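Selected chains only, in their assembly positions.
The letters A and B name the chains in turn, as written, and every chain counts its residues from 1.
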Amino acid sequence: MSLHRLGSKNFVHQTAIIDDNVTAGEGNYIGPFCYLTGNLEIGNNNRFESHCTVGTRAEHTEHWHKDGRTIIGDDGTFREHISIHAATTDGLTRIGNCVIMLNKAYVAHDCIIEDGVTLSCGVKIGGNVHVMRDSNLGMGASVHQYQVIGSWSMIGMGSIIPKKARIYPGQTWVGNPTRRLKTNIYALDKHDIDDYMLVEETARFTQLIKDSEFPERWK
Amino acid sequence: MSLHRLGSKNFVHQTAIIDDNVTAGEGNYIGPFCYLTGNLEIGNNNRFESHCTVGTRAEHTEHWHKDGRTIIGDDGTFREHISIHAATTDGLTRIGNCVIMLNKAYVAHDCIIEDGVTLSCGVKIGGNVHVMRDSNLGMGASVHQYQVIGSWSMIGMGSIIPKKARIYPGQTWVGNPTRRLKTNIYALDKHDIDDYMLVEETARFTQLIKDSEFPERWK
């Protein structure tokens, strides 16, 4: 426990463990039994409730014993028993601003979680997944590695997103395996998204899908 | 850690954290790395195995920073990594007597879990859910917020209970989305339930469904 590196304006519970390469801004709450490790940078005003593990090594058989990087933005809420894994070598796990991870949610190595995303209780995000902004994943949803989840999408409770599903922005998907249910009017209205913005974001989604470098095995 | 408020007849592991507004009867076991907080009242003879979080704030964007109430009855079994959340303001999270929550189960804010309910490993109960007595939820089942689960029901492993399903007392349901499989004869026999009791409990179920105050969004 080395509270000083975190600055004077963070609350760190006396039982939390902060390893040597962790840095943080100010206004963060780090609760009981949290374990922050690896090459981890935390922004401002985040709350880690309790029993969180952040920055532990990638769950990847070639990377058990290598420390990767993790960056977390501002104003996030991270509840009990969540896990965020560091990237594999040269990669980066990136959590944006205003991200909510409810209890027991999990983000794997090399994921990018954009601003405003909500991962409900028990959500599991596989490695190298990109979740675009303001998406909402329901309780217990699971996402296959190398997937992309479009902006303003709603993934229903217990949905299983396999590798071939294409979750375009602004849609609601449900089921195992997941299927498209409807346009997510609720979110598009809430975030005041017009057709132009949706077309732009869909283009960005398509590019991200192309960019996701699938290993030979998944092609 | 303030063991005295818990009375002399409780076992509290030296690593457990009990915050100031927690009270307990006697005969409770509170194991390693448990975190009990908020306005929490615990009855007698409960066992919290380890890494439990009880009474943490509601997972509700309007209630991140408010402490609500939680009441837990007698003779409960709460296994590793479970979470029970406090109510939102003015509400109450209520766990009855002889409730079993197996490892990694989760009960959200403002839920009522009646006597004799079993929540298996990884069960997720959304906010404002009412689980009626002696129900049995299988491994990994998830229940949508504002739902009611009837007495003596069996919810199969991995079932997803959406908002519109009606889980009447004495039934077995399975699947994603869940569907009625059969009458739960096993439970009705075990608890010695006759037709009269089943009719009475079904009337209570129907009333609870009516009473569940759905927010505008869910209507």
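Heads up, the rule we're going with is that a contact is a pair of C-beta atoms (placed from the backbone, for glycine too) under 8 Å apart; a residue touches a chain by one contact, two chains touch by 3 or more.
Note that the coordinates shown come from a computational prediction; the quantities given were computed from them, not determined experimentally.
Undergrad: Fill in the total copies of the single sequence across the complete complex, 2 being in place.
TA: 3
To be clear about the criterion, only the chains that are shown with their structure count from here on.
Undergrad: When the centre of a chain is set as the mean of its C-alpha atoms, what distance in Å lies between chain A and chain B?
TA: 28
Undergrad: Give every residue of chain A touching chain B within the complex, in rising order.
TA: 15, 31-33, 47, 49-51, 77, 79-81, 100, 102-104, 121-122, 139-140, 156-158, 174-176, 186
Undergrad: For the complex, which residues does chain B have touching chain A?
TA: 15, 17, 33, 35, 51, 53, 56, 59, 61, 64, 81, 83, 104, 106, 108, 122, 124, 126, 140, 142, 144, 158, 160, 162, 176-177, 217
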